[in-house]
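Every protein chain of the complex appears in place save one, which is left out.
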Amino acid sequence: MAFANTSTGRAASPRRVLELRKPISGMSAAISRIVAFILFASAWEFGARAADSILIPTFTETLRALYETTLVTGEIWPALWISNVPLIIGFVVSVAISVPLGLAMARWKVIDQMLSPVTALALALPIAPLIPVVLVALGMGQAPKVVIIVLFSWVFITTNVRAGTRRVDRSLVEMARSFGASERQVWFRILIPGAIPAVFAGLRIGLGRAFAGMVIVELIMLPVGIGALLLDYRGDFKAGLLYATTILVVIEAVVLAVAMQALERHLIRWK
Amino acid sequence: MSSMIEVRDLSHVYNAQGQGGTPALSDVNLTIRKNEFVTFLGPSGCGKTTLMRIIGGLVTPTSGSVQVNGKPVRGPNLDCAIVFQNFALMPWASVLQNVAFGLEMRGEPKAQRIEKARAAIDLVGLGGFEEKYPKQLSGGMQQRVGLARALVVHTPIMLMDEPFGALDQQTRRYMQEELLRIWQKDQRTVIFVTHDMEEAILLGDKVVLMSNRPGRIEEVIDVKFARPRDPEAVERSPEFAELKEYLWHRLRQMHEMSAA
Partner (left out) sequence: MTMARDITFGTESAGAAAWRRLRSFGSTWGGIAVIALIWELAGRIAGQFWLPPFSTVIARLWELLTDGSLTPHLLASLGSLTLGFSIALAIGLVVGFLMGVFTWVNSALDVYVNAMMFTPGLIFAPILFAIFGLGFATRVSVVVIYAVFIIIINTAAAVRNVDRPLLEMAAGYGASRWTALIRIVLPDAFPLILAGIRMGVGRAVKGMVNGEMFIALIGIGGQAARFGKQFDFTSVWALSVFIMIIAVAINQGVSHLERRMTSWVE
């Protein structure tokens, strides 16, 4: 009797099952990343050369501008600083308000019922058109920018913290109570540790929103910092610098998000 | 010779690319005859499900050969119908559509497959639930759908991967009785993977006892209760207790060996 199917190969994957999460080696992942980048860069380079427009820099021109603005003139740094100060203050204020609010909504039904219409409306209310209102109400200086950044981010932090904390296993609270835990102990031993992942998810989303608030306020109402640089470069047809600055903002957004994720992973190792 | 499944020198290593894969099966040889009801029993991680999946063509082994119905296995084949541990029902499709899925894949005309599917649904006791969706059914009823889907394609072989493992005790018992009843009427080769000793004895003509890391066949035990089987009579018999005692002894031995 012939056993024709004596396969001694290494492949251990089924033949006709559709594989959707087919693992690929780190090598081929790296190759596909590099190829994608080269394709992207050369499409940009040759597309821009073909377009031959003062408004569309080539990839290499953009790289040169990136080098100039960060290392030669250093033009980007003061602008980044100006933009980021209200972002930091605003985010801290927003967290200080929103996290306790979210926790309280999750714990007490009365507060939840009182505030859920507010959060529901705040989720839908567009903040950008209201920027001039805040400016006129609060005058010049950092205060209006800080308030706008808080307005952009608070509701996302609050709703995420609330939703996540409500997912903390109720039976754990009952367990703690059955062992004689006080309200205070329930908070510090069960609810807060259990809510930390949700709090971080809220902070991550909130930081993204705060960052968006910073960008939007500078671009449509108060041209300072990065926003001012972008609008000036556009006005002066400094296309390379315009693109380079935009790329740097994207990089900052990614750095912030990645840093938040790293912090999250570091603090919640038990997950 | 009426052998339906021939497994020869089969070994399987997970993540075989590169070094240090996990050996799952080692030197497995097994012959299963036509219309035999075989149960695979062993501790978790002994590769019993992997062996079943290799026979079903869902996993290609690292080395060795499997022949089903005289043909080498090259991927999922139409000689086997599979009943899955977690039912694998399409939640967007009705009971009827789920049961008819295999027929549809085989290109059977619509009227015919509806008729056959309805008959299979009646056979597993789900008449009247044809238009329900999986989420509207209990776990036991969902697995009846899985069973009907496997029965209706009339394959010579049925592969069952811990099919009743996710059900509660009573439901599991009903399903065992149902399976015995249906198999008696409509005999075919069955491979039934389980980690429940009583289930393995009650259902099987043979119990293939497997040990873990790497999985190998320790012993093939013949179970000689007469067919058709009356589950209660079987369970009351001294032979049943004896066999269970023996299997328990062997499993404990394996456990101590692997712990040492």
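By letter and in written order, the chains are A and B; residue numbering begins at 1 in each of them.
Criterion: a contact is a pair of C-beta atoms (placed from the backbone, for glycine too) under 8 Å apart; a residue touches a chain by one contact, two chains touch by 3 or more.
Everything numeric here is computed off the predicted structure, so don't read it as measured data.
Asks: For a quick check of understanding: of A:Pro117, A:Gly141 or A:Gly180, which residue touches the chain that isn't displayed?
Replies: Per the contact definition at the top, the residue touching the missing chain is A:Pro117.
Asks: Which one touches the absent chain: B:Met105, B:Val220, B:Ala241 or B:Met257?
Replies: In the complete complex, the chain left out is touched by residue B:Met105.
Asks: Considering the whole complex, not just the chains shown, which residues of chain B touch the missing one?
Replies: These residues touch the chain not displayed: 56-58, 75-76, 78, 80-82, 84-86, 88, 90-93, 101-102, 105-106, 133-136, 149, 153.
Asks: Determine and list the chain A residues touching the chain excluded from the picture.
Replies: Touching the missing chain: residues 14, 16-18, 20-24, 28-29, 32-33, 35-36, 40, 53, 55-56, 113, 116-118, 120-121, 123-126, 128-133, 136-137, 159, 163, 208, 211-212, 215-216, 219-221, 230-231, 233-234, 239, 242-243, 246, 249-250, 253-254, 256-257.
Just so it is clear, only the chains that are shown with their structure count from here on.
Asks: Counting in whole Å, what is the centre-to-centre distance of chain A and chain B, each centre being its mean C-alpha position?
Replies: 48
Asks: Using the touch definition from the top, list the residues of chain B that touch chain A in their complex.
Replies: Counting only chain B, the residues touching chain A are 6, 8, 12-17, 57-67, 72-76.
Asks: Note which residues of chain A are touching chain B in the complex, please.
Replies: 1, 3-8, 10-17, 25
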